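Here the complex is missing a single protein chain, while all its other protein chains stay put.
Note that the chains take the letters A and B in the order they are written out, and that residue 1 is the start of every chain.
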Amino acid sequence: MRFVRRKIVQLVLVLLAVTFLSFFMLNLLPGDTAQVLCGLGGGEECVEQKTEELGLDQPLPVRYVQWLGDAVTGDLGSSARNQQPVWEAIKQRMPVTIELLIYSQVLALVVAIPMAIIAAQRAGGIFDRVSTSVAFALLSVPNFILAIVLILIFAVRLKIFPATGYVDFMDDPAQNLKDLFLPALTLAVAEMAVYLRLLRTDLIATLQEDYIMMAKAKGLSPRRIMLRHAFRPSTFSLVTVIGLNMGRLIGGTFIVEVIFALNGLGKYVVDGIIGRDYIPVQGGVVVIAVGYVLVNFAVDMFYAVLDPRIRHARALA
Amino acid sequence: MSKKVISSSATRVPTDSSVKLLRVVDLKTHFRTERGTVRAVDGVSINLDRGKTLGVVGESGSGKTILSRSIMGLLPKRNVIREGHVFYEGDDIIGYSQEQMRSVWGAEMSMVFQDPMTSLNPVMRIGKQITESLIFHLHMDKGEAKETALSLLSSVGIPEPTQRLEEYPHQLSGGMRQRVTIAIALACGPKLLFADEPTTALDVTVQAQILNLLQQQQRERHMAMILVTHDLGVVAGRTDDIAVMYGGKVVEQAPTASLFANMKMPYTEALLNSIPKLEYRSHKRLEAIPGRPPDLVHPPTGCNFAPRCRYAQEKCLTDEPPLIESEAPGHYYRCWYPVGTPEGEDALARNQAKGATAAAVPVSISPTKPQEL
Partner (left out) sequence: MPVPSPDSRPGESLPTDDSIFGGGGSGNLATEITEIADGDVQVLEGLAVLDPDQIAPDDVVKKRLGWVFWVAVAWFTLVAVLAILAPWLPIDDYKATSAQIRQPPSPDHWFGTDTLGRDIFSRVIWGARVSLTVGFASVAFGLLIGGTIGVIAGFFKGKTESVLMWAMDVLLAFPALLLALAIVAFMGASGRDLRNVVLAIGIVAIPPIARLVRAATLVHSQREYVTASRALGAGNSRIIWKEVMPNVLLPVISFAIIGVAVAIVAEGGLAFLGLSVEPPTPTWGGMINDGRQALQQEPYISLIPCAVMFLTVLALNLAGDRVREYLDVKEIGL
């Protein structure tokens, strides 16, 4: 329990630091929110009025605390450009990003796990060497390049999957999955390569362990040994990396979102940055950071489920 | 460099069948590595009857562990050369495919490994690890398997077996874990058990318990056992026969009593001498065997042990001694100047006078007759 408490404290501290830092940075920016709100037409008066209204003339720490207070209650302010409440906008866009995340992880795992198992079974063989090389090459493809290539092949030439467009999952599941396929695949390819290498290496290492030799000496079939004995202990690193990836990708989907014109969280923040609309950026960054930290926390906790030794050690702590 | 393989080992009197349980003939196991071919097991022949125990003794690097794995066929296929014959109940299993071996492993032969911490799957419950082979080999259903597992755990001396079934290996002590591995190995009632340094990783106090347990199980099940160890003390009094290995070959082989009473091979003598005894004064220097185990890629010409042997003469460095039977039946050794013979005494005296062996190893005057253990 002490362990959990310590983690929570760390979590909160980091969140505070992150939010303050981004608040600070955003305020270094050129561009005046009040100005933007007033538009080109509004004169000095308007700017002055808005400045006072929004409390923009107060010292930074004060404004931060004010913001923090609002944020905790769910008020992240409103966009200067279209007056839309930030929290509302984010709530609308979160599902897209999250679905994209999950979709890409599923795709990556569905390919990586079987391939890793086959590669590890015949370590050093042709399949292993070829798949390792291919994985390495795929890792070197920048994701926007991959997106372009995928669009060229599947959307432009073969016309199987669309390059843009999005329907809600609830409205039309099939179309939704089709729409998100290329973006999810773009993200998945890099993950696939990482997972493949990671799992394969761990499987090979596990297969050298004594207890695998013991299982063999019991006369069990190779398939059973691989799936029942070797697989689970080899997934520790993989699970951790998956978890960390999920956390990281919460803020990392933006290029894909921009390319495929998906209204997700990442694109929201990017639009804000480009359009000098800082309140949404602040809100977006906060949500991303919170998500990231929470996911990491969950990974740590979940790890105990996989490894019974940690569970028991923890219980004693 | 000719070696005479003694087929007269087949003159042993069989016990309950005319076909020996295990007959290993000239087994060779070589590994292809970057440095060259490692001749880990280089022409070993041993026999074993049902219900008997064979002790295989040697330093690390002698090939004793590879021997047991090779007999069982547990080595990888790649870069391993395995030749010779392994007759199990008359059938030569050396050519068996992995699939064929799978019906042998666990059901006919099984192995207890050295380190119980690493030989049990850390993320699988103990009960599952036992019932797995029961279900697989003996086709029991879950309930039956569980009952059998419980009685197995009791018979190896584990208290509260019901609770243990649900536990994980890390929740047990070292000695208990080893008992569990023994239970797993015995689960399907194999006829031959390999115990590969079963006590090396355990506390001294637990060692005797485990060895006793193995002996007891062996007797009850009328099982044959091959006990592999580097410790002569472990095999004294617990084995019917002993084979001493050095450099991938068997250098002395005899019924236990005969070995200790009349050891022939200087290596065996040196092994015995290196064990500190209670009667020694507290500051007595331990008699370690000087030098290092031989390079198995380029073994020395002549006798493998000559570079380290107190008795070594010129001949030992050039001619490899064949395995020959001594006047005591069943006692084989591989030496030009065996211990306790006139030639041997003579050789040693000559070396002591010169101050060094033919291999330039310094020799001092020291007790030559090992005491009985």
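Here is the rule we use: a residue touches a chain if its C-beta (ideal position, glycine included) is under 8 Å from a C-beta of that chain, and two chains touch if they have at least 3 such contacts.
Keep in mind that this is a model prediction, so the values were computed, not measured.
S.K.: Which of these, A:I113, A:L139 or A:V167, touches the one chain of the complex that we don't see?
M.R.: A:L139
S.K.: Quick one: say which of B:K28, B:H170 or B:K315 touches the chain that got left out.
M.R.: The one listed residue touching the chain not shown is B:H170.
S.K.: Could I get the residues of subunit A that touch the absent chain, sorted low to high?
M.R.: That gives, for subunit A, the contact residues 3, 14, 17-18, 21-22, 25, 28-31, 123-124, 128, 136-137, 139-145, 148-149, 151-152, 156, 186-187, 189-191, 194, 198, 202-206, 209, 233-234, 236-237, 240-241, 244-245, 247-252, 254-255, 258, 266, 269-270, 273-274, 276, 281, 285, 288-289, 292-293, 296, 300, 303-304, 307, 309-310, 312-313.
Here is the rule we use: only the chains that are shown with their structure count from here on.
S.K.: When the C-alpha atoms of subunit A and subunit B are each averaged to a single point, how far apart are the two points in Å?
M.R.: 56
S.K.: In the complex of these two chains, what residues of subunit B are touching subunit A?
M.R.: Residue positions touching the partner: 72, 74, 78, 98, 101-107, 110-111, 113, 115, 118-124, 132-133, 136-137, 168, 170-171, 181, 184.
S.K.: Going by the contact rule at the top, pick out the subunit A residues touching subunit B in the complex.
M.R.: Against subunit B, the touching part of subunit A is residues 124, 209-211, 213-222, 228-229, 232-233, 306-309, 312.
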